[in-house]
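These notes are about the structure you will find just below.
Note that this complex is displayed minus one protein chain, with the remaining chains in position.
Per-chain residue numbering starts at 1, and chain names A and B are given in the order in which the chains are listed.
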Amino acid sequence: MSVVVTPEMIGQVVISGILSGALYAMVALGLALIFGVMRVINIAHGPLLMLGAYVTFFLYSRTGMNPFLTVPLAMAALFVVGVLLQRTLVFRVVDAPELSSLLLTFGISIALVNVAQNLFTSDLRAVEYITGSWSVGGVALSKPRFIAFVFALAVTGAAFLFLKTTRLGKAIRATSQSREVALVCGIDVGRIHMLTFGLASALAAGGGALLAVIVAIQPEMGGVWTFKSFLVIVLGGAGNYPGALLGGLLLGLVEQLASLFLTTQLSEVVAYVLLVLVLLVRPTGLLGGRQT
Amino acid sequence: MTLKGTIALTLVAALAGGSLPAAAQGPIRIGASLSLTGTYAKLGKNQHEGYQLCIKELNAKGGLLGRKLDLVMYDDQSLPPTAVRLYEKLITEDKVDAVMGPYSSPVSEAAANVTEKYKKVMVAPLAATTSIFKKGRKYMFMVISPAEGYLEGLVDMAAKRGLKTVAVVNEDTLFSKAAASGAVELAKKKGLQVVFTEAYPKGNTDFSALLTKLRAANPDVVAAATYFDDAVALTRQMKELNVNPKMYGVTVGGDLPEFYDTLKQNAEYIYGATQWEHTLPYPGNQEFFDTYKKEFAHEPSYHSAAGYAGCLIYAEGVRRAGSLDADKVREALLKLELKTALSPSSGRARRRSPCGPTTSPRARRASRRRPGTHDRTRRGPRRPPPMPPPDQTAGLRRQSRRSKIPAMSETTEP
Partner (left out) sequence: MRLSPAVVLPALAVVLAALVLYPFVGTGYGVRAMLQIFMWIALAGSWNLISGLTGYVSFGHVAFFGAGAYTGAILVASAGWSWPVAALAGGIAAALLALFIGYPCLRLKGPYFAIAMLGLNEVLRALVSYFEGLTGGGNGLSLPTLDATRAIYYVMGVLAVAVTAMTYAIITSRFGLRLMTIREDEIAAEAMGIDTFHHKLAAFLLSAVGPGIAGALTARDQGYIEPLSVFPLAITVTMIVMVLFGGKGTVWGPVLGAAALFVIQEIVWARYPYVHPLLFGAIIVAVVLLMPRGVLGLLQLKYRLPRTI
């Protein structure tokens, strides 16, 4: 039973796509950072996002704190977790073949999910802080999603600024361009790796904290985010940071439009076909550099 | 090479080892695999607790046939293939005396192939899709009412109120599809026009596009065949996208206490199908509720109650048969009429081949549940409901039943 698509409906889903696209971009930027600097694909990215969401949930439900103000706290908490993970486990596979890092992070990922299941239970939790929508020219603009969108843009922007202007940010970029040259220039690569992993986990946690306000959360929520972040960074060009923003918005829009014109069940198929097409034309993604 | 040989041989020995006959008069061992992890973890855990409570109580009363009961539990990770292996293990390796059903329709469907093969009676308390019980399966018993009827009450009420159009959305899995197709059938029969249908994949969290289309179809009624997570997501996003049908009902979700805990005031005025309610005046129901709450520190859901009742039903079948023999128990179960905490008489276990309207507990319960009786007890002063008046909640219940809700409503009132 299909419905005739009107321009107003297209406007509605385009807005939805942009709103979720900014979140995709923020989360995927973390994955892109780790991949760019260490050539590690972090499957535990989604579960780290889940942990961030739980930080927000517990702060909100125990202390009644404004959930949007918990975003920096969740990011800080997961920064520490990320640094610890890098220091204890991940640093051992930085130079190993990609299979090792894929599997190691997968192992971490299922362990984290299981720990969360046992500590927090599998109950669905939600931060019912703000609901409803503003009506803008016949199009509904969801309040929580819009605020989350603004936060996501702000955090992503801050991350870009950090990478672009600060000494540490420059060190991170230098390490991702060439580890050897960075070493020669006196950059402590091991420390940069820890910082990168921490920063990436913080970005994931920020995404999780914002998601907690938008959707209900549970321990297994992260898996799909790992996959989507992959799509985003491959679309945009792995290791290319502005590419993550482009890829995120593109994925958000494609998913929504595919669900509108076809059906929700096929939106993933369309996103994947797009990915393969992009890779065929530009094997390193839309904004990717030369093949490594 | 010899290394590999040794491993393989040890393995063969290990696998053959478990097949020694169990001691004849030990406890009766009841085996089950449940979804303790994976997507159905939450609901599977409730069912597990239902089984545990039932067995604990039976043991306190001296057990069954003079023997104590023992529960052998595995986790099937919510995956049908794992359940198949685990039931085979329970039956042939652990040599359990009886098996109880797993959680969810797909898992039961797969596990039934094993239990039928070994001619084991399996009371499957949480498999609601009728197709599972057909296919000439002889030893499988259904406890809750069929999936196809979950949205019956909603559609029925909508028709009585003169609403004209309905949209049906569902998760694309065995149970939800059956519930949705049941709703579509019934809506057509009742003269409602089905203006929109769409399925979404399991695990979907973004309903924007689907709801945009649904809003354009402008239905009076939205019937959603959901599990829990998607019910929550759908409800929230309807608010965000200004989708305001005159009636909105879900299948699994609306009945769980957590639905209100999660959604707070957004959970109000939503219809949910339930198989059980703790305020229903069934024998032993209040006791079940209290003991359960004390034992597990949270309220039971209908999954807990169905697990509890399913186990009692099996035990009663054994008691009447006077033996654990599958065929005798099966005969006894077929004749059984039992009042349990789950319902006044729908505990009558049915083998689901002759399923007429009289065997639908929903229909029976609907007529039995006097409108408003339990509703009134749980609702304090609050805003008048916008659409359906309380005298029409038969068979379904509105999500607004706990004592803390009135307080909530008052404080949130402008």
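The rule we apply is simple: a contact is a pair of C-beta atoms (placed from the backbone, for glycine too) under 8 Å apart; a residue touches a chain by one contact, two chains touch by 3 or more.
All of these numbers come straight from a predicted model, not from anything done at the bench.
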Candidates B:T130, B:S145, B:T173 or B:N242 - the one touching the absent chain: B:T173
Of A:G107, A:G138, A:G157 or A:G190, the one touching the omitted chain in the full complex: A:G107
Which of A:L124, A:V234, A:L260 or A:L287 contacts the chain that the document leaves out: A:V234
For subunit A, residues in touch with the removed chain: 35, 41, 89, 92-93, 96-100, 102-104, 106-115, 117-118, 223, 227, 230-231, 234, 238, 263, 265-266, 268-269, 272-273, 275-276, 279-280, 283-284, 291-292
Touch list for subunit B against the chain that is not drawn: 1-2, 4-5, 7-9, 11-12, 14-16, 18-19, 36-37, 73-75, 79-81, 84-85, 88-89, 91-93, 106, 109-110, 113, 116-118, 131, 135-136, 171-174, 176-178, 199, 201-202
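Keep in mind that, in the parts below, only the chains that are shown with their structure count from here on.
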Complex contact set, residues of subunit B against subunit A: 37-39, 41-42, 45, 172, 194-201, 203-210, 212-214, 216-217, 228-229, 232-233, 236-237, 239-242, 258, 262-266
Complex interface listing, subunit A residues touching subunit B: 1-6, 9, 12-13, 16-17, 20, 114, 117, 121-126, 128, 131-133, 135, 140, 142-145, 214-216, 218, 220-221, 224, 255-260, 263-265, 267-268
